[in-house]
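Removed: one protein chain of the complex. Kept in place: all other protein chains.
Then we have chain A:
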Amino acid sequence: MKKKLTFAAALLAASVLGGMANAKQLVYCSEASPAGFDPSPWSGGNDFDASSRTIYSRLVEFEHGKTTIAPGLAESWTVSDDGLEYTFKLRPGVKFQTTDYFTPTRDLNADDVIFSFERQWKKESPWFSYLEGTGWEYFTGMGFPDLLKEIVKVDDLTVKFVLNKPEVAFLPDLGMDFASIVSKEYADQLDKAGTRQQFTQKPIGTGPFQFVDYQVDAVVRYAAWDGYYGGRQKIDDLIFAITTDPAVRAQKLKAGECDIMSYPAPADIAGLQADPNLKVDEQEGLNIGYMAYNTTLPPFDKVEVRKALNMAVNKQAILDAVYQGAGQAAINPIPPTMWSYNKDIKDDPYDPDAAKKMLADAGVKDLSMKIWAMPVSRPYNPNAQRVAELIQADYAKIGVKAEIVSYEWTEYRERGKQKDRDGAFQLGWTGDNGDPDNFLFLLGCDAIGQSNYAIWCNQEFEALLQKGKATTDVAERTKIYEEAQVVFKREAPWLTIAHSKVFMPMNKKVSGFVMDPLGIHRFDGVDVTE
């Protein structure tokens, strides 16, 4: 009996002590393991969530839940009249994180900014190739090597970017993950120690959370960074529990093993919504699912044929069957939540009879073609195979015979780019920086062979695209892009299928989580009530 009592007392003491030490913790069930914690070499959304959005900050930041930019590490900036020089005034007193592996001796300054970009740009920098085979895909993909002329340190807290040509999306680009600011002092320390690899394994930034530990493929732990320039976070510990299967993530959320999860499977959403302990936030995704015709091959080189095929498709049936109500019919190549979206454009009506007549008028008889179906599920198109089947049935009604083809994912995209590709190719896009150009570039002449699967080079559209890129005034750009959308709809290089909704299920005790249109998962400002 005495023994039992002693044990009970010990248990009580342990639980009281444990309770005192209980930190406020948020567990996020994430979908994949981060490749590393350097924010710039990788391109996956899960890499960004685990590195740039937690540990780091940028010169400019996207406003929480919006695609507009706000001051970040730069408290102000000026742009020269010719649009070639951007001068940023850095926020004074910004602290890099102090951990058991790095203690900064100075605050953030212009050297850090210059280093953050030059390591991705200058091949002579030892940091350019500190990771074997790193291509700095985003820096290159956003055209920075050609865009940047030089980055000049004006003084400790002033830095000037000189461009080779005007680029209106330059500021939103700087809010992107690859443009996160890293510590030059930390890099120098690792240089001296000969342990450059550690830069991506034990990260140092100026963001809301500091890195604590990563158990490969299992758990990433962060702690609130006391010195964060935006103020200390309300939660003490942030934990990413890596759970690849969406159904298992949903079970973990229901069982209380995590507080919030990413990317639920469409089939699980109703069950999560019905759970009394959970809430499911939703938002229009900044994305588009489309089907691109090969506009260089007959009969798809004729606008009337493309229009007729578009009119033959019952989009509502696709939205009901595949998106299960979590999407809206797409009219334009950019989503309605984006600025410059042209509301006046009407979608091609669903009219099989008219479509049939248009095909006959265009002299097309007994058309057989291929419909390409992606082998993977994507937020913008959860089941391309099913979409293809529905379109196939719709086409049959106007006398068009369609064969569905699919290949392994990388092979699929590779074959889709080929100039002699037959038929209509399903794909989609999710925005990077909230700029309309980040969607419309997919249809640019330069993008043929890369992301322009319609192999469509329309001079009128291209001229507007280029004009938009060189214009800084937002009102004027809006007009240009509205006009570009008119050209797009008239020429119909794509069947615009849908913009999908994105869901974020979480426990009701989580507050302050704001869904991000760019698909980023940010945990600054989040709180949990115990």
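Here is the rule we use: a residue touches a chain if its C-beta (ideal position, glycine included) is under 8 Å from a C-beta of that chain, and two chains touch if they have at least 3 such contacts; residues count from 1.
FYI, contacts and distances are computed from a predicted model.
The listed choices are "Peptide ABC transporter permease", "Amino acid adenylation domain-containing protein", "LVIVD repeat-containing protein" or "Carbon-phosphorus lyase complex subunit PhnJ"; the UniProt protein name belonging to the chain that is not shown reads "Peptide ABC transporter permease". Only one residue in the set A:S40, A:T200, A:N294 or A:N310 touches the chain that does not appear here, and it is A:T200.
Remark: the omitted chain is touched by one listed residue; of A:I55, A:I242, A:L278 or A:I480 this is A:I242.
Of the listed positions A:D82, A:D217 or A:E403, the one in contact with the omitted chain in the full complex is A:D217. Against the chain not displayed here, chain A makes contact via residues 14, 25, 27, 32-33, 35-36, 41, 43-44, 131-135, 137, 140-141, 197, 200-201, 213, 215-219, 221, 239, 241-245, 247-248, 251-252, 254-255, 257, 407-411, 413-414, 417, 427-430, 449-451.
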